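For reference, the structure is listed below as C-alpha cells.
One protein chain omitted, others in place.
Showing chain A:
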Amino acid sequence: MRYYLYSRIFYSYNMKNNFIILLAAVCFLFSACKKDNPISSTENQRGRVKLKFDHIVGGRVLQLGSATYTNAAAENYSIETLRYYISNIKLTRQDGTVYTVPKDSSYFLIDASVENSLFPKFQVPVGTYTKLDFIVGVDSLKNTEDIASRLGDLSVDKGMYWSWNSGYIFLKMEGKSAASSSGNYHFHIGGFGGYNTQTINNIKAVSVDLTKAGSSAVQEGLSSDIHLMVDVSLVLDGKTPFSIKEHPSVMFGEFSTSIADNYQAMFRHDHTHNFQKIAGE
C-alpha cells in the first residue's frame, strides 16, 4: 500500500512506469550506497562545500525594495520578497560517481533578505567534483511526510507552505509594479505533483557544470566555496517571457509551470574558491 501510494505521488504521469522508475531508483540507491561505503580511506575524510547564492537582476546586484528594474515587456518592477527552496543536493566526481548529500541535511530555504540563508553548507567526502545538482523546491515525498520530519527550514510556519492545498511553496517572489492594477505582484510557485491525484508538478531539477568556471576540490577540514549567480530577472524574462500586467498574481494554476520553467534556468556557476580555511562559523 505504501509503495503503491508513493509510486503514485512521485513525478507521476503513468503509474506503471512510475513504479518501475521508483523500483529502479531504490535499487540504484542501494547500489550507490554500496559503492560509497567500502574501504577507500578518503571516504571517511570530509571537507566542506559552501554554496553561495548571489542574487542579481540582469547586470545589477539585487536590492530588495529600493531598486526599480525593467522586464522585457518594458514594465517597471521592484522586488521586495525573494525566497525559494533548494533541496536534494548531489555532487558528481570526475569519474562520474555521485555523492548525495544526506536528504535531511539538504533542505535550504534561500531568503534574499536573510544573509545567513545565502550560504548553504554541508559536509562531503574529499575529492574533486565537476557537477552540482539540486532541486528548486521540495521533493514530492517530503511534501507528504509527517510534520515531525519537517524540521528547520521545512517547518510549515515559514510562510512557504500552502495550508489549504497542502504543499510547500517552492519560490515566492513579490514586489511592486505600476503594471499591475493593484500596484503589487505575487508569484507563489509550488505544486509537487499531487498526493493521490496527479496535479501540477513544479519540482525543477537544476544541473550546474562546474568544469568551466572551476571544479570543486574538497580537502579534509577545508571548504570549497561554489559561487552561483542567480539572475532573478529570468523569473520574468526566461524561456517564456510574460508581462506583469497580464499575470500580476500567479499561484496554484497552469501558468505557474511557465514561471517554474523560467526560474529553473536562472542559476549560473561563476567561480569556485577551493581550500578555504573554515573559520569558527
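Please note the rule applied: a residue touches a chain if its C-beta (ideal position, glycine included) is under 8 Å from a C-beta of that chain, and two chains touch if they have at least 3 such contacts; residues count from 1.
Please note the rule applied: contacts and distances are computed from a predicted model.
With the options "Cytochrome-c peroxidase", "Simple sugar transport system ATP-binding protein", "Spore germination protein YpeB" or "Permease" in hand, the undepicted chain maps to the protein name "Cytochrome-c peroxidase" (source: UniProt). Remark: the omitted chain is touched by one listed residue; of A:200, A:218, A:236 or A:259 this is A:200.
Only one of A:45, A:130 or A:144 touches the chain withheld from this view, namely A:144. Note that of A:105, A:123, A:166 or A:240, the residue touching the chain absent from this view is A:166.
The chain not shown here touches chain A at positions 144, 146-148, 150, 155-159, 161, 163-166, 194-200, 252-254.
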